[in-house]
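Note that one protein chain of the assembly has been removed; the remaining protein chains are unaltered in position.
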Amino acid sequence: MSEITESRPVVDEEQHYHEAALGSLWWGSRIGIALGLTAFGGIIFAYFYLRSLNSHGLWDPHGITASTLMGALILSLVLLSAILNQFGNMRLRKGSTLDWQVANVAALLGGLFAAGFQIWEMTRLNFQPGSSGYAGVYTAFGPVYALIIILSMYWLETLIARSFRSAKLFVDEGGVGFSNLPQAENFRANLEGFSYYWVFMGIASVVFFILFYVL
Amino acid sequence: MKGVRLSKGARAGALLFGFAALIGLLIFAVAGYLRTSPPTVSVGASSSGSVNLVMQTDGAVGVGPHPSWVGYFVQDASGAWHQTTLIQLPQNTDVHVTLYEYDSGGNLRNSAWSKIEGTAGGVAYINGTAESVVNPNTNTGNGIAHTFNVPALGINVPMYGVSGSAKNFCSTGPCNTSQAHNTITFSFHTGGAGIFRWQCFVPCGLGYLEGNGGPMQNLGYMAGFLKVV
Amino acid sequence: MAIDFSQETKSGSSGAAAHKSSIFQPSIITGMVGGGLGFLFGHWAGNAIGGGYQQVVGSGQNDIAIVLGYLFAVVGWFAGLGALNYPLKKMLGFEPENVEHISEPGWGKYFRYTTDHKVVGVQYLFGMLVYFFTAGLLALAIRTELLSPTHHIWGPDTYLEIVGEHGTMMMMMMTSVVLGPFGNYVIPLMIGSKKVAFPRLEAASFWFTPISYFILLSALWQGGFQSGWTSYAPLSVQQGVGQDGYIFGFGLQGLSMICAGTNIVVTIINYRAPGMTWGRLNVMGWSMVSLGFTMILSVPVLIDGLYVLTLDRTAQTSLLYGAHGGSSFLWENLFWFFGHPEVYLLAIPGFGMVAEIVPVFARKPVFGYKTAAAGMIGLAILSFFVWQHHLFQSGMNPDMRPLFMLTTELISIPTGFIYLVGMGTLWRARIRLTVPMLFMLGVYFNFLFGGVTGVYVSDVPINVTVHGSFFVMAHFHYTIMGGVIFAFFGAIYYYTPLVTGYQLSEKLGKIHFWSMIIAFNSTFLPLFAVGLLGQPRRVFEYAARLQTLNDWVSISSYVLGLSLTFFVVTWMWQIVVTRKKSVRDPWSSRSLEWHVDSYPPPPYNFETIPVVVAGPYEYADPDALPMADIVVANAGRDVARESVR
Partner (left out) sequence: MAKFVLEDSRSEEAGRSALVKILSVWIVVSIIGMALVWFVLGPHLAPGTMTDQAQGAQFDIKFVSTLVVPVLLFVWFFFGYSIMKWRVRPGEDGTLPAANISGNSKAQGAWYIITTTLVLGLAAFGTYFLIAPAGAGGGEGASPIWTPGTTKLLQVQVIAQQWRFTYRWPQFGGMETTGIELPVNTEIQFNVTSLDVIHDFWAYQLGVKADANPDYNNVAFTKTLATGNFTVRCDELCGIWHGAMFNYGKVVSQQQFEQWATNMEQQNAPVTKLLPKYSLTYTPSYSGAGGGYYNTNVDPNANL
């Protein structure tokens, strides 16, 4: 046993677990997308299933949809939020932490307003939940969509709060965008995960807009 | 708890106590909940070789954990009403049934249950008039309130409802004959011993999808057994 | 709940801080208080919202109040457990904490929300035993009713409530029966890691289960649900408030699965020790990866389904009601899209356990290591393409039946891999018939019946006869109870020395094994015949000609119950009372989890990260190096450690 112990490679334990944590953030965010995809997948399945069955001709007999105006507003806010987040990331890579913070606070507000409008819309639907297949699927979709946006915004909020609280750590190294400190690398990995996920949610929002308001 | 090192005997005692407590919990759960059921009302044989079974159906039983559910009351030999659907009858006996119907009515989900079957002469006397088929469209629009249906004995007796807007409509059971009601009488013959389930075919479980939940799916309301012994 | 950061700051300082014991410290007690308050609030809110709804007035039951009550009970429960402190702290922008395991002495830690994967493993082990035995007693209640075709022990409504509780509890809780106790406890040790990727998700995954269990069981006291574990709509829409217990019980267990699956997958991917390549990963690790991904991709669909059902029951949408534009087929599809992967969530970890333990007692490498891994991954992937085989008689999509029949029968191929692996590993082996090994061989024996009868049920023409009958029931009890539950008990015998430091008696273990496998087969083998002779599932009355068979089965089931009781009593007795200390590496395993400083392993798992230089199964190579360069601290001394307890 002793001979292997002597030739033992040196494992930098801190570095090992730091890298493992970065990998976990990458995988965690991708699993988040997988969960979102399957959860939304169930709703999209319900949409197409009921639409194609059209039981008793009651998928959407009168062509009523939820307010397209509201839908467009919510979609634009979500997309705006995703674009602002990406823009902030671009500025962060150039070294401007402040720009990132401003852009992402705006992105956060955009997302929260989108969720708020979605909830508000649920209280003012122009149909009864049980009046048609479409009505049912929309009633199911709305709260889930709002909840998922709120959870996403929770994630973004933790990043923003962290960028403020830990800012002084990175001052000497040109900010969290450039720093080689493990905390900065961890932050960037977390942010990368969020941005990737949030782009996915943006795409999902477009798909749902088309399904519920256009088709 | 922590930091205390128990002796072997104490550990054994604690474990045994734990097992005993578990067994106690189990017995409590089985006896206190799972084995509880509505009472069984026994209709004893009378001297003439036939028995009388007197029941009432109410729009809301008014007692127990679900006072707003529809359900049956059955009269025992002493004339007291019990909210139950478990009835014990003697075998090979003519049973004369008197049903006081206090509930309002509606459509039959399946009109095939309009037919009176399995009774003496294939008829039931509704407020004294013999009928073999009830017509939900007659009865001045009060529809059918319930059916008394025993599949294994082939019995089906639909009951006309009373007007829900009647002045003396009985809103909680047990009701008495001074309130709006229909009286349905019929007879049937019990065969050999057995346990026969019976139910209602009017979806009368108000507030449940298709009207078939709640009282329709719980013993003591609209689902029961005839225990022929 | 007040936000208490004290615990977090303490944990940061390497656990040296003295442990403060107080009833107000977050624990299961504060959790229960929080849950109770949450329920009261939700119930009040629900009555305020829905009290006047027509269906509430009519039925005297308010689903909205119950649903909101459960919802807020869950929030209150986690707040009371202190699980929300860290997420709230993150909102204030604190850097993530490197969790150091606190070695809090005493029993207290087992009743807290903790980030030590070994504590979570032990919590799961006892949790799973409680859930399994509760559901098992319900099974005995079912068999008691079926002693007579006509005489009834329970009312028909109570009987169906018991059936539904048994099915739901077994199907939902037992998905974690290997992942929970052994995946969480052993996998980090196996891969040579000091920690897991998401310790808080792992802890949450456990703490979802007690409240899920409690809510599900409480449904019995609220009239239950008479719709079985499949809860087909619209019957499930029609049920009373007990159905909400089903929805929340199952849904919370689904969330638990998502948390546990995410953690285990990410841990195995990222936290393997240096040198622990994918080619050296224990087969158990492969099974956990397959399991985790299957959970992640299937459970959200279940939650969708449950959510849709909740909406139909409360908001009066009509997604599952044909006459208003919905369809009852929607539930059947959503449910089985999850439901079939679900049964492999039960099978795969059993196979992993078997392939892990058999080489140790055969002194041979796993035969066809890649085949074993491929078998489990193959099962996981195929499980997503077979769900309509549950719906062969439903009337939907008859044109798809040949396709689903094909995909279903393809399942036999990866299942066959597992058998090939087992047979190859035993070939020219040195077989020690210890108690864990007997259980693993028992899995092979039992699962074979489950496997071959799977061919019957997957064949559409035969399915016409056996669908929905006791034949199907016997089939899946053979695969699940005969598979994963036997593997679970084998794993308990195998890992008890590691987890507790105490050695179990081989003699008592063998009595348990032989009584259990004989009673099990005696219970379920006749049920194939009962099903073929025409007895549908979930009936309280059956044909008089089938009484002999049913009585035989019922009596066997009592023996099975006695055998399991024997296990509980003797196992508890040995780890609580007699406490015979274990020797180091009692099974002579090469795998890393046995090469720790003490049993139970110390809080930090390994003093230094092990560097893996060989595979775990090189038993037959006399010149093989040890798996890693671990130098244990007290090699010459007693391995069993009592100080943690």
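Which chain is which? They are A, B and C, in the order written, and residues in each are numbered from 1.
The rule is short, and it goes like this: contacts are C-beta pairs under 8 Å (C-beta built on N, C-alpha and C of every residue); 3 or more make two chains touch, one makes a residue touch a chain.
Only a predicted model underlies this, so the values are computations on that prediction, with no experimental measurement involved.
Q: For the chain that's been dropped from view, list the shown partners it touches.
A: Visible chains that the missing one touches: A, B, C.
Q: Which is it among A:Gly88, A:Gly110 or A:Gly130 that touches the chain not included here?
A: A:Gly130
Q: Would you indicate which residue among B:Val61, B:Ala124, B:Leu206 or B:Val228 is in contact with the undisplayed chain?
A: Checking each option in B:Val61, B:Ala124, B:Leu206 or B:Val228, the one touching the absent chain turns out to be B:Leu206.
Q: Quick one: which of C:Tyr369, C:Phe486, C:Tyr502 or C:Phe524 touches the chain that's been left out?
A: C:Tyr369
Q: Under the stated touch rule, tell me which residues of subunit A contact the chain that is not displayed.
A: 55-56, 58, 61-62, 128, 130-132
Q: Over the whole complex, note the residues of subunit B touching the chain we left out.
A: 104-107, 109-112, 114-115, 117, 132-133, 135-137, 143, 145, 149, 151, 154, 197, 199, 201-212, 216-219, 223
Q: Touching the hidden chain in the full complex, which residues of subunit C are there? Just list them.
A: Considering the whole complex, subunit C reaches the absent chain at 54-55, 58, 156-157, 159-160, 226-228, 230, 232-235, 238, 316, 318, 321-325, 328-329, 361-371, 392-399, 401-402, 405-406, 409-410, 412-413, 416, 419-420, 422-424, 426-433, 441, 444-445, 448, 452, 455-456, 458-465, 467-469, 532-534, 536-543, 588, 617, 619-622.
Basically, only the chains that are shown with their structure count from here on.
Q: Centroid of subunit B to centroid of subunit C, CA atoms only: how many Å?
A: The answer is 41 Å.
Q: I'd like to verify one number: the distance from the centre of subunit A to the centre of subunit B, where each centre is the average of its C-alpha atoms, in whole angstrom.
A: Taking the mean C-alpha position of each chain, the two centres sit 55 Å apart.
Q: Subunit C: which residues touch two or more other chains?
A: Residues 321 of subunit C touch two or more partner chains.
Q: Spell out, as numbers or ranges, the residues of subunit B touching 2 or more other chains.
A: There are none in subunit B.
Q: Going by the contact rule set out above, which residues of subunit A touch subunit C in the complex?
A: Counting only subunit A, the residues touching subunit C are 1, 4-5, 8-9, 11, 13, 16-17, 19-21, 23-24, 27-28, 31, 34-35, 38-39, 41-43, 45-46, 49-50, 53-56, 58-61, 128-137, 139-140, 144, 154, 157-158, 160-166, 183, 186.
Q: Give every residue of subunit C touching subunit A within the complex, in rising order.
A: Interface residues on the subunit C side: 87, 90-96, 98, 193-195, 197-198, 258, 262, 265-267, 269-271, 274, 296-301, 303-305, 307-308, 311-312, 315-319, 321-327, 329-330, 333-334, 337, 608-609, 611, 613, 625-626, 629, 631.
Q: Touching subunit B in the complex: which residues of subunit C?
A: Contacts found on subunit C: 21, 54-61, 105-108, 137, 141, 150-158, 162, 220-221, 223, 226, 234, 237-240, 321, 569, 572-573, 576-578.
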